[in-house]
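I have placed the structure first, in the form of structure tokens, so that the comments after it can refer back to it.
Heads up, one of the protein chains got dropped from this complex, but the rest are sitting where they should.
Here is chain A:
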Amino acid sequence: MRQSWLVGVARHSILIAVAVMFLAPFGFVLLTSFMTSEQALTSDWWPSSWHPENFVTIFTQVPMLRYLGNTLMYSVLATLFMLLSSVPAAYALAKLRWRGSNATFVVIICMMMLPPQVVTVPLYLMWADVGLTGTLWPLILPMLAGDAFSIFLLRQFLLTIPADYLDAARIDGCGEWQVLLRVVLPMARPGIAATAIFQFFFTWNDYYGPLLYTSESQEYWTLSLALSQFKHLHHVEWNLVMAATVLVMAPVIIVFFFAQKAFVQGVTLTGVKG
């Protein structure tokens, strides 16, 4: 009895120690974001005076609102477009019988696994031809033609919906589109939510895409590109960089807390069931 109590304490001490290690970087970032720029350059970790106005300064010193707007435009449109194109495709792959469906799914897996850098140069040239390099559209418009990872994830979700419900609707005379819209969509809401959140996070966090297309046109920069622009003569104003870092992290963490359950279910499905 006594021994198991000791084991329990030891186990929880390990857990708490690991939790502290995971949380500490967030703590340092948050504390630094309230410092003066001079103190941020020292090895202090507790602010000697608190400067919440840093969070205002990041908006006045650089066009942060514009970067925020660009990031939101990219994330929201890319997520909406992805849903429009990928939900029907996932439905056809999970719930319709047709020759070549496995082969198509294999191609989609290959597309999902393809390092984006492989096709970067030809795609860049293609968008340059239509004059859209220097904007975020080369990242948003392709979402109208399906996103491989989202199709994959949605298909895994749709496979878990029993065929009986769909057959019942078909017997009642529903066409496949009606089956999708009236029966499958309401049932797959958690899966669709998880996929949408993934897409939103991916685009919100994306760096390679915006760097490739907008690095030379600052008016289209996203937050990822703008994060570390705070410089005073020769030294970096770490307090402001950290304030901007908090600003970028906050929405992701807030969305996560609201949609935790769907989100964790989604992460689990990106693995393979043993």
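Convention: contacts are C-beta pairs under 8 Å (C-beta built on N, C-alpha and C of every residue); 3 or more make two chains touch, one makes a residue touch a chain; residues count from 1.
Throughout what follows, contacts and distances are computed from a predicted model.
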Among "Rod shape-determining protein MreD", "Glycerol transport system ATP-binding protein", "Ribulose bisphosphate carboxylase large chain" or "Sugar ABC transporter permease", UniProt's protein name for the complex chain that is not shown is "Sugar ABC transporter permease"
Using the touch definition up top, pick the residue from A:72, A:92 or A:193 that touches the left-out chain.
A:92
If the hidden chain were put back, which residues of chain A would touch it?
11-12, 14-15, 18-19, 21-23, 25-26, 28-29, 32, 41-43, 45, 84-86, 88-89, 91-92, 94-98, 102, 104-111, 113-126, 142, 144-148, 151, 159, 161-164, 166-167, 175-177, 180, 201, 204-205, 207-208, 211-212, 215-216, 218, 221, 223-229, 231, 236, 238, 241-242, 245, 248-249, 252-253, 256, 260, 264, 267-268, 270-274
